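Structure incoming, see below.
The complex appears here without one of its protein chains, the remainder shown in place.
Residue numbering begins at 1 within each chain, and the chains themselves are lettered A and B in the order written.
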Amino acid sequence: MTSFVLRELADFLKAELRGDGDVVIRRINTLKAAQAGDISFLASDAYRRFLPNTRASAVILRPADLDAHAGNVLIHPDPYVAYARLTSLFSGPDESVNGGGVHPSAVIHPDAKIAGDALVGPHVVVEAEAEIGPRVRIGPGCVVGRGSVLGADCALMANITLYHGVSIGERVRIHSGTVIGADGFGFANDSGHWVKIHQLGGVVIGNDVEIGACTTIDRGALGDTVIGNGVIIDNQVQIAHNVRIGDYSALAGCAAVAGSTVIGRHCMLAGGAGLVGHIELCDGVTVTARSMITGSITKPGVYSSGTGFDENGNWRKNAVRFSQLDNLARRIRALELTKTK
Amino acid sequence: MTSFVLRELADFLKAELRGDGDVVIRRINTLKAAQAGDISFLASDAYRRFLPNTRASAVILRPADLDAHAGNVLIHPDPYVAYARLTSLFSGPDESVNGGGVHPSAVIHPDAKIAGDALVGPHVVVEAEAEIGPRVRIGPGCVVGRGSVLGADCALMANITLYHGVSIGERVRIHSGTVIGADGFGFANDSGHWVKIHQLGGVVIGNDVEIGACTTIDRGALGDTVIGNGVIIDNQVQIAHNVRIGDYSALAGCAAVAGSTVIGRHCMLAGGAGLVGHIELCDGVTVTARSMITGSITKPGVYSSGTGFDENGNWRKNAVRFSQLDNLARRIRALELTKTK
Partner (left out) sequence: MTSFVLRELADFLKAELRGDGDVVIRRINTLKAAQAGDISFLASDAYRRFLPNTRASAVILRPADLDAHAGNVLIHPDPYVAYARLTSLFSGPDESVNGGGVHPSAVIHPDAKIAGDALVGPHVVVEAEAEIGPRVRIGPGCVVGRGSVLGADCALMANITLYHGVSIGERVRIHSGTVIGADGFGFANDSGHWVKIHQLGGVVIGNDVEIGACTTIDRGALGDTVIGNGVIIDNQVQIAHNVRIGDYSALAGCAAVAGSTVIGRHCMLAGGAGLVGHIELCDGVTVTARSMITGSITKPGVYSSGTGFDENGNWRKNAVRFSQLDNLARRIRALELTKTK
């Protein structure tokens, strides 16, 4: 079982230590649930009420909060970031049924290049001309298509499919069930019948990207679909052909982006947010949960659509009135005109 | 081909039989489509009009409906429940390419424990310290992560991924493409860059749970994500880290629940319903299709959001007015004040 003394954690975080540097820390926990041997943190005022009675052996605090706690403290300007960094110490190794190297059940095309220290799990398939970089780990059942590239230190969990011509940078982590490089949804309508537009572009993903489970990122129709550096993408996100996402943007679960839309840097799509195709979001745009954006946004800020929720009976009464809104507005105008006569 | 005489079905359902107990029943069918050899049921007034002309060899009826049908009848207080129970008799065996035991192409870590009567299909991977209970069936291409546990009589269809530290009770049925235990979407923002919060919790799923296809249930950040007993979950549902779902709740297709939200017992999320994070729904809450819940609900009942649908031209006119609603409301107030002067 992983354990550290508090002084080691202070050194790792470059945090100032107050109290007993020799206390043993075995786990990270919330202020409320913490027991002896746990380290906790105060990152939000919402949890301040749990600080006085926490049993944690140490707490990470901002300098301004030091007086609020008598026990062992690591002093850090951003305890939430400090917590994030600490989690890397307490996370177990990624599982692997094979002791190392390429599992004998994997099927590797002779023209694929695989770094000597890459780990390739059972039942993996790597197609011709694919390149697997140093220290890459590929979990069971993954498929890497023809000519696709995984840069150094990438990690693919299980049952992931990369089509051909998918280029992925370094330190990219992809979760199970995700499909990258499937055909974009391109069809021309010829007298009522759909004619497939074969998707001739690829997918280019930057460095330090994380992609969740059962997410789909389609290949481009002519040019590429492009995901920038440091982008984070959650589960069941749909990214259509020729979308471009700027560096350090975040897309939460079930967000969906239609074809050719361009998202700037440092944007955030909350859960289920949707963007129609062929629009552009400037840097620094946040879209709230389940909101649907139907036009370009040129000013950083927070954007929303939809209605609030209500008890169904009330909601029905108001929803009926929504269908009369233009009529109601005209009647208000008429009343105003009457008044001024 | 499966067949029964009606008396056997009456015994199975503990239903009273009226008519010919020796008639042979080979299939369940709707009142409208039924032919000789079929049994049908009247579960809703919407289908009552098909009763007079049904060709079914027998019909399951409530006692109050007995006079409406002259043919063979099974009398049951809840014909829809009776129908549900009967389907188990007419369902074929789950397919399996292997005659039994562990398929030779499966890759099983020597430290995994697999019950002698479990069936493990082709190309399955079971990691170290995983435990597979009695009579469990694992379909082709599934991956069971390190230390994960499947209780007795669980059934995993094909191409399912369970990460490490996923604990599943008994009689749980999981459909293909589903991913359980992937990392929750946790990141701290450090000067514009995302720092990963390694997800140190697990997933705990109770007994008698059914989970649909391509659904994702993330592992907890510090504590566990918890699904209660008897919960039913449809396809493409997203359940984020540290969500807790109470016993016997139902989540229909494409429902999504953001992080740390707590759902009570006997709740129902209709298709595409969404819950933001860090809220709580008491027992007995129903959310209608595609509704978005942005705050806690403390009173059982039915809740909704959104608007009705309309022909696009009308809808546009009304949608424009939505963006003027506050202005319209203020103008109504002004008119009222004028009137009372």
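Descriptive notes on the structure:
We adopt the following convention: a residue touches a chain if its C-beta (ideal position, glycine included) is under 8 Å from a C-beta of that chain, and two chains touch if they have at least 3 such contacts.
These numbers come from a predicted model, not from an experiment.
Only one residue in the set B:L6, B:A182 or B:A213 touches the chain that does not appear here, and it is B:A213. Between the chain not shown and the residues A:L17, A:A152 or A:L328, the one that touches is A:L328.
Contact with the omitted chain, checked across B:D45, B:D67 or B:E336, is made by B:E336. Mapped onto chain A, the interface with the missing chain covers residues 105, 107-109, 123, 125-128, 141, 143, 145-146, 159, 161, 163-164, 177-179, 182-183, 185-190, 192-200, 214, 216, 218, 222-223, 236, 238, 240, 254, 256, 258, 274, 276-277, 288, 291-295, 301-308, 310, 314, 317-318, 320-322, 324-325, 328, 331-332, 335, 338.
Listed for chain B, the residues touching the missing chain in the whole complex are 27-30, 33, 78, 80-81, 83-85, 87-88, 90-92, 95-97, 103, 105, 121-123, 139-141, 157-159, 173, 175-177, 210, 212-214, 230, 232, 234-236, 248, 250, 252-254, 266, 271-272, 289-290, 306-312, 315-316, 319-320, 322-326, 328-329, 332, 335-336, 339.
Rule of thumb we're sticking to: only the chains that are shown with their structure count from here on.
Averaging C-alpha coordinates per chain places the centre of chain A 25 Å away from that of chain B.
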